[in-house]
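Only one protein chain is missing from this complex, and each of the others stays in its spot.
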Amino acid sequence: MPQVPILMPQLGESIAEATIMRLLVQPGDEVQADQEVIEVETNKAVMGVTVSCAGTISRLSVAEGETVAVGAVMGIIEATEEEVERSGATVLGEGEEPAAPAPVSSTTTSDGAHFRTEGEYREGSGAPINTGGRGLPVPMGTRGAHYLSPRIRSRMDELNITEADLAYVTGTGAGGRITIDDFENFLDYVDGWPSRPVSPMRRSVASSMQRTWRRPIASAGRPIYMAPIILHRRNHPRKPGITLYFLRALAIALAQAPECAGYMVGGRILTPRRIDLGVAVQVADGVMVPVMRNVDQYTLDELIDEYNKVVAQARDRKLDPAYVGGGIATVSNFGGFGLTFASPMPLPSESLILGVGSVEKTPVWSDEVECFIPVEKANIVASFDHRVVDGGDIGRLMQKIAYYLEHPELL
Amino acid sequence: MSVTYIDAIHQAMAELLEEDDKVFLYGEDIAGKFGGAFKATKGLAEKFPGRVLNAPIAEDAIMGMAIGAALSGMKPIVEMQFADFGTLAQNQLGNNAAAHYYRTGIPVNVTLRMPCGGTPGGGPYHSQSVEALFAHYPGVHVLCPATVADAYYMLKQAVQIPDPVVFMEHKFLYRWLKADTWIEKNPLPIGKARIARPGRHATVVAFSAMVPEALKAADELAANSGYSLEVVDLRSVKPLDTDTILASVARTGRLLVVSEDFPWGGVAAEVIARVSGEGFHLLDAPPLRVTSKDTPIPYHPDLWKAHRPHSNHIVEAARYLISL
Partner (left out) sequence: MNGNELKEIALKAYRAMEMARAFDTKLSALYKAGKIYGGVFIGRGHEAIAACEGVYLRKGYDVYTPFIREQAGRCAWGDSVLDSARCYFGSAMGIMRGREGNVHWGNPQEGTVAPISHLGASVSVAAGMLIAKRMQGITDAVGVICIGDGTTSVGATHEACNMIAVEKLPAVIVVTNNQYAYSTPNSQEFACKSLCDRGLGYGMTTHECDGTDFLQTLQVMGCAIAAARAGEGPQWVVANTLRMCGHGEHDDASYIPQELKDSFADRDPLTVARRQLNELGWLTEDEINAIRSECADEVQSAMAQVQKEPTPSPASEDWSATSWKPTRY
């Protein structure tokens, strides 16, 4: 009977692996096409893996808690020939090995040569060989604190330790580098502390933040008047989420100045193709960032339903793949936690994040009535890759954002 | 009473001639009362008439003759007067003897003894270490004993191996290296390296006369700094016991290879290539080597001493390696 593999799907552009949360079926179970059989947790989402055809589960080769690479076979379904034909499912071959590419053959001979050769090499034939030049693969010397020996790196991989974790260690090697002895001593020290394992979500946030921190991230902020939004929201029948106002204001401002969300790669700055914006949602032990598409193209009112939906999905950690990845900037409303000021971090795949502080009622002198009057204010803070933009660009961007926030009817 | 490295070789050949009538010796000046340029075969011609034969000065033909004799069921032991002249037999050894088993399925049971390595005043053509030139060819085994016992046991084992074996005897060790006896309780098989001295801070891989130099360096370093070197004696450079080397590097994280040969493409390079390839994850510092200089071997003893790796060079390199 044909055997159809259950594969770990590619659950996002940069996802290489996922952790098995729950096995929803057992060997021997009958399954239908498209049925969810395994629940997995990736970087930022819990998702169900489905099967591509109906049949009987003959084998499951993964266990709950295990981390599995994308494309790995997690189990086998035995399906009928008809079902395979109908579903178009890919069947495992006899040896389970892909056929080797057929050798390119040619039969040139060189007349009169002492020996004949087949498929002679001729200059200019075939693809040119790239001799590199994309950066040096190894450090030029070992004298420096930055240098981690192959042995330390392999130990770090083994133990899931990152370079950031070594901040604690004072190196005793040449130029202050950490030697393997320093490293092993550090491990002994660490073993003396109480600890708990890091969840996949936490690990993913840690990895993101660490990668983002390799860039020179600067922050700049200013206050805005919140009364217009509060009033607008109070009078709105559907009570749009506060964060949505900021998303919309940021979208309009970025549509006018997309260079503020440029992304630097090598000698180039990538320009946003669309104004797709993320919204940071705090969940258990981490943060999820669903991305809404073309936020500049729709009005606040048009976005309310979608916004509510993605936030709810994020809270359940069951994001529709349409809302995963591809953003150019993110809004993080830390005001919800009573914070008035924070320095948010952009995602490693973005250069810009807009933070929103909590609303405070502060006394402001009024020249009109010649007394202090209570005014509702909040801070907005932008963190950005300083290689891409400068404070002036961000100041102008923030000014636009403030303008729209103070005129919510334009949103 | 003490015995020397060359006594061990002489004894091994005497026993081989005694035990196996297929064994015979062939080489320049080895027969008669003379007994070879280094006297390794002294007395054997008288004791084993017709089985210790003098050859004309014809290194290529000497080796070719040994191949033919081996193909007819004999086990010739050939002596090159100096390993330096072994290059004249290299075609016969590399292209004929070494290739023979792969080509025909019939191995060539030839043992090629080559007095190698430097001595003061030896000069460019009586001092070379050519083990890498011979080890380059598929189909040979290349042995480089560094102790009196190994000189004895490895020569006896070499003749039992049906393939061509190049037996590199170090001329400096001939009479300089002494032991109470060549007998050892548990002699190692060929293909197994020996931990000549255990240590913790760096692995020093050496062979032939560089083993005593490395041991001396390890003693000096331990006395002056407290660092301990683990000395691995390769014993055979082909087969190369990568497992023992990697296990040692796993303990120490650092590798220094010492070879008396020229630097370019030698055994030291091979060891480093293997450790870098198979044991990159074990290295805590770049692997280093100490070899002789990339010039012909000079005649004057002062130049020669500077040209060839000395225990001082090994100490210096080990200190640098450990400082990294």
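Letters are used for the chains, namely A and B, taken in the order the chains are written, and counting of residues starts over at 1 for each.
FYI, a contact is a pair of C-beta atoms (placed from the backbone, for glycine too) under 8 Å apart; a residue touches a chain by one contact, two chains touch by 3 or more.
The shown structure was predicted, so the numbers you read here are calculated from the model rather than taken from an experiment.
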From B:64, B:123 or B:187, residue that would touch the chain that is not displayed: B:64
Contact residue for the chain not shown (choose from B:32, B:121, B:138 or B:301): B:138
Identified contact with the non-displayed chain, of B:14, B:99, B:222 or B:269: B:99
Touch criterion as defined above, residue of B:2, B:72 or B:186 at the omitted chain: B:72
In chain B, positions touching the absent partner: 24, 50-51, 53, 55-56, 58-74, 76, 91-92, 95-96, 98-107, 138-141, 161-163, 189-192, 236, 239, 241, 243
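What we mean here is this: only the chains that are shown with their structure count from here on.
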Centroid spacing, where centroids are CA-atom means, of chain A and chain B in whole angstrom: 58
Touching residues (chain side chain A, partner chain B) in the complex: 142-143, 149-154, 173-174, 179-180
Chain B residues touching chain A - in the complex, by the definition given at the top: 253, 280-286, 323-324
